[in-house]
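Removed: one protein chain of the complex. Kept in place: all other protein chains.
As written, the chain order gives the labels A and B, with residue 1 at the start of each chain.
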Amino acid sequence: MLLPLLRRLGQTVFVLFGISVLVFAVFFATPGADPTARIAGRNASPQTLEKVRQEYGFNRPIPVQYATMMKKLFITQDLASYVDRGERVVPEIMRAAPVTLSLVGGAALIWVVAAITMGTLAAAFKDTWVDRTLMLLGLIGISIPVFWLGQVTNLVTQSRYHNTWLFSWVPGLGYIPLSQDPWGWFKTLVTPWCVLAVMFIGIYSRVLRADLVALANEDFMRTARAKGLSPTRILLRHGLRTSLVTFVSLFGLDFAQLVGGGALLTEVVFGLPGVGHLTYQALTNLDLPLIMATVMYSAVFVVVANALVDMLYLFLDPRVRDAR
Amino acid sequence: MRADMPHTSTQPLLVVQNLSVHVPAQGQLISLVENVSFTVGAQEIVGLVGESGSGKSVTAMALMGLLDSPGVRITGSARFKGQELVGMPPRLLRRLRGRDIAMIFQDPMTAFTPVYTIGWQIEEQIRAHTSLSRKQAQQRAITLLAEMGVPDPAQMAQRYPHQLSGGLRQRAMIAMALSCNPSLLIADEPTTALDVTVQAQILELVRGLRSSHGSSVLFITHDMGVVAQTCDSTLVLYSGRIAETGPTADLFAHPSHPYTAALLASIPPITGPRPAHLPTIASAPPTPHTRPVGCAFAPRCTYAHTPCTTSQPALVPISAQHAAACVLPTEGTPLPPRLGTVQTAQAHSAPHQTGTTPL
């Protein structure tokens, strides 16, 4: 029990280390990303440049710089931004994280419920018009660029039909913290939730349907039918329950990627100051500390989510449980 | 529960007449099973024998209403306790499945849903057909497992399918099939995937079912040796058609269809010297769309002659219950009776009617 856990931990640390080195290396290998020039501003005098270089330690060997940055990020947690002088990056992420979590959590709820419903219905009505319609809808969902869908819904809810009863409740773009005004929080997020969920509903319902259809040929499904169970029970208790194993692993990865900043486009379009937005800002400003912090945050999330998925696997699939 | 049996003990439990199964393929209907007729009496074990692709599993699946490939057509009649199974509305058939007719499958490895415990899956079937409470169902599941010779049944009920050996799983499978005291058990090659020693134990178990549970068994297999040990009467299928049918003892003593004879000849004799090599049947059976006009076995038959290739041979009676679909008996050149005798089921099984139905 302990050994696999340690191996897992080792792998995790290795992946995180790899990412941080990669980001660091790419940053310093990039021409024009020289932080000295950026911090000192345009047309700075050589003296100023030298002073900045001294102050920030850019004249020290790269590995030392890397170690210092990692120490500041993880241990003392006082890593400061290069762009907004003195702005600590860790609290900045802590402020952005709840926004992203709210966005992704709500969207995930919608997409899981919708995808399970659609996928199961499509599998139950395999090869009928119900199946074809649902799967075409799913395919369309996969094909819509999320930022464009966001814009179009904004156009509809904020401008064109904002004065009709249908969308008059939609507040302006932006984020309202849950602790401040739960109802307002819900109202601002409901549209982004749906927009973000669309693509995932498409993916998940299609994956689930394919899985259920493939399962229908399994021996145990035949046994279930031979037992005289109702078709609904066979599909839900035997088919869907078994498919959930795949579903969950897929979900864990996607959820983690989104929480780790993958929802950036949705955040940009809806003016939500989440992690993705923050990362994007950091990247456009070539603000290495913030980039490092956001990327590490995101990677930690992905890796932790992977571990969680594995644990859920144990819970869902008794075969895996014994394989350990 | 079983007090209101509508059929009397003199009437067979299952009467199948001219059962045919057709599926559409490449723009035409091809027949997987053609005009198969047989009966299963109360507490009788009937063997359904044939090579793979001979339509034996399809026959069973058709009876259970488990054939669901698109466009499949089932014709003919199958009366179970007087009720017609062919064309029965799915809802009614479903109620029959698992309660009155149960089925066990070839591969116990894959036949259980992997994510539930054995006990849960047996309970599920009990609760689907009876009004027992969860507790009672649980108790019954454990009792059944014990009856099937599963050691430490309460513990085993808590196990997941992958945690059990093949033999235990098959026992659990049989326990599940018997959970609602079905009057007919269809066993689709229940021993094929098992080790030889386990195979013998499972066969013993199946043989004992008629006395312990009063069930009839339709036993599907490709193994003539298993048939000899287990079945009261036997039906030999070849390419979806009946080749020969009759009481196992008669059939083994006087095989009247060259196919049956060839199958029996390929079993090593129990007594006497071992032959240098066993006779085999050359080439493979035809697929449903390459079936010849006449007798389907003609291309592989050593006795094939002109009448065999022109028309399908009818089923001709050899003795009271024994019939074969071959022209040889009518032409007056029946096959010689077998010399070495194979020990058959009659030697160590009760007669067909035991009168009481112990539960």
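The working rule: a contact is a pair of C-beta atoms (placed from the backbone, for glycine too) under 8 Å apart; a residue touches a chain by one contact, two chains touch by 3 or more.
By our rule, contacts and distances are computed from a predicted model.
Asker: Quick one: the chain not pictured, UniProt calls it what, "Hydrogenase", "ABC transporter oligopeptide permease OppC", "Branched-chain amino acid transport system substrate-binding protein" or "Alpha-D-ribose 1-methylphosphonate 5-phosphate C-P lyase"?
Answerer: Its UniProt record gives the name "ABC transporter oligopeptide permease OppC".
Asker: Among A:142, A:236, A:250 or A:308, which residue is in contact with the omitted chain in the full complex?
Answerer: If we include the chain that is not displayed, A:142 is the one touching it.
Asker: Using the touch definition from the top, which of A:276, A:289 or A:318 touches the missing chain?
Answerer: In the full complex, the listed residue that touches the missing chain is A:276.
Asker: With respect to the chain omitted from the figure, which of A:97, A:178, A:207 or A:286 is a touching residue?
Answerer: The single option touching the absent chain is A:286.
Asker: From the list A:15, A:101, A:124 or A:314, which touches the chain that is not on show?
Answerer: With A:15, A:101, A:124 or A:314 as choices, the missing chain is touched by A:15.
Asker: In the whole complex, what residues of subunit A lie against the chain that is missing from view?
Answerer: 11, 14-16, 18-19, 22-23, 26-27, 30-33, 139-140, 142-145, 147-149, 151-152, 154-155, 158-160, 217, 257-258, 260-262, 264-265, 268, 276, 279-280, 283-284, 286, 291, 295, 298-299, 302-303
The rule we apply is simple: only the chains that are shown with their structure count from here on.
Asker: Distance-wise, how many Å sit between the C-alpha centres of subunit A and subunit B, to the nearest whole number?
Answerer: A distance of 55 Å separates the two centres.
Asker: Give the list of subunit A residues in touch with subunit B in this complex.
Answerer: Listed in rising order, the residues of subunit A that touch subunit B are 127, 218-220, 222-230, 233, 237-238, 241-242, 245, 316-319, 322.
Asker: Residues of subunit B touching subunit A in their complex?
Answerer: Listed in rising order, the residues are 64, 66, 70, 94-99, 102-103, 105, 107, 110-116, 124-125, 128-129, 160, 162-163, 173, 176.
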